[in-house]
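For reference, the structure is listed below as structure tokens.
A single protein chain has been removed from this complex, and every other one stays in its place.
== chain A ==
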Amino acid sequence: MASNSCGGGSDRQMAAQHRLSVIAGHLQRPSGSNTAVLAAECKGQGSKPFVSSENRTVPRRRYKLSGMIIPGLKDWMENTFGATLQHKAAATPALNSSAVPPPTLNEAFVEELKSTGVPFSADAEDRVFRAHGHCLHEIFALREGKIGRVPDMVVWPNCHSDVVKIVELACKHNVCLIPYGGGTSVSSALECPPEETRSIISLDTSQMNRILWIDEKNLTAHIEAGIIGQDLENLLNESGYCTGHEPDSMEFSSLGGWVATRASGMKKNIYGNIEDLVIRIKMVTPQGVIEKSCQGPRMSTGPDIHHFIMGSEGTLGVITEVTMKIRPVPEYQKYGSVVFPNFEQGVACLREVARQRCAPASIRLMDNEQFKFGHALKPQVSSIFTSFLDGLKKFYITKFKGFDPNRLCVATLLFEGNREKVLQHEKQVYDIAAKFGGLAAGEDNGQRGYMLTFVIAYLRDLGMDYFVIGESFETSVPWDRVLDICRNVKARIIHECKDKGVQFPPLSTCRVTQTYDAGACVYFYFAFNYRGLSDPVHVYEQVEHAAREEILANGGSLSHHHGVGKLRKEWMREAVSSVGMGMLQSVKDYVDPNNIFGSRNLL
């Protein structure tokens, strides 16, 4: 995140440089304030596309979109939200250290910690940096320079035994520990409970980022849990392997975080979700280290203890090392896309694909609004010929095939494997699509669709500069309710916005992102222009709350992979029943009787 250098060189050099600056930031006083970097970066990205036509580019080279001009974005923003360039909401430029409350340090703990040699810091910026995830209210507060309860200290253990020492000391001196991985939580899980009176230590796992071994016979790798997703993939790629676990947050999120929240990756159809990938987990708890005694691929030894760890959201201990499955890097990858006359047909097609169990590595269905958004992100085309071709395609789809541009929707596909099989697979999927009126719409559209996922998080920050706030949330739902939940939740969002006095029509859109045998994962995006509202975040929260109620009322789950954190705690009892809550509580009571891992998530 902190890399602003835009030098040339290979991607690997770039990545290395990036890591270096992050590490540097952890170890010394950071060169610039991290929060400021965050905000400044949004602005840097945001203002440029608008200021002059020459500079309407996405900086840096991390994405395929980097450096390209996006001519449609401005119009889309204006038409969708009523946002204009004249109205800007400036972020607080830099962190004001005096706004950060002074740390409450447990002297005895600090003394003993010093003797272990584990690096730590009580610096304001380090602490603020680890006091938040990426929920809208958290980012909004940061932009406004509002800072609540933050950790009192940050520690950077370097390995499993460092963590053991820290947890022992924490128990001994009764301080509160909050594990910190990539900081990409969207469930308020990293928020420090304001009622916590003990010293809060943020345990940053970022230094535990090595691959300890690779076992090519069993296709497993033993990895320290602090490694960031993208780094893990890059490092494994060097040996010709990958994990295939690619959550949208993989640029920043960590392996430990994935395990702690029951993460799901884009390509789960081939590689599985985190619970399918994990072979062994090592977690340090106040009661000691929990781990299994063997690497058997499946066991019948009572309830799987891994399932207490996965989804524990930092309430039971720190995940330090994970043995997970690896796969050879696929020899061939191909994007694709299909246009459907309407969302109903699209969902029917996905359902059929799931029924025949022939889902490609990834298959996603965007609704019409999102299709238009993706369209707005289309970079300026390089030649008259391409733009002519685009026009022709549009003509073919809307006029010749009779698709209504305000109803059609698009599915994006990603195939992986050996070339022959991919092509065969591709044909199978396109054949099914054709039965539901789907038209193949090219690789380009598919690829852009996936990029959208990454871009959208940045666009939110850009939007905030123009009074637009938004967020995404997800759920999982049985197949027969997919259409209903999509329609009702979207309608509820629009309804609630109107109710709460939002002046402009909101963006309310959804995407079916994963298919399962018995259902699908649905993502909702929701954003609105908050000009004219005195407390936009409160309005936002009310709408999101209503949307979640609507999801639950329509048979959706509380969360598919974001987790519960503190944001969705209120529905937990309803979701798992009182007995279920009691079971979870009794585990917590045994493992961590003094609530050392006091993030108060989940329960």
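Worth a mention:
The rule is simple: contacts are C-beta pairs under 8 Å (C-beta built on N, C-alpha and C of every residue); 3 or more make two chains touch, one makes a residue touch a chain; residues count from 1.
To be clear about the criterion, contacts and distances are computed from a predicted model.
For the omitted chain of this complex, the UniProt record lists the protein as "Glyceronephosphate O-acyltransferase", which is one of "Glyceronephosphate O-acyltransferase", "Protein misato homolog 1", "CBPA1 Carboxypeptidase" or "Band 4.1-like protein 2 isoform X1". Checked against the hidden chain, the listed residues A:290, A:359, A:409 or A:485 yield one contact partner: A:485. From the options A:214, A:329, A:451 or A:552, the residue with contact to the unseen chain in the full assembly is A:552.
Think of the hidden chain as still there; on chain A it touches residues 478, 480-481, 484-485, 487-488, 491-492, 495, 552-555.
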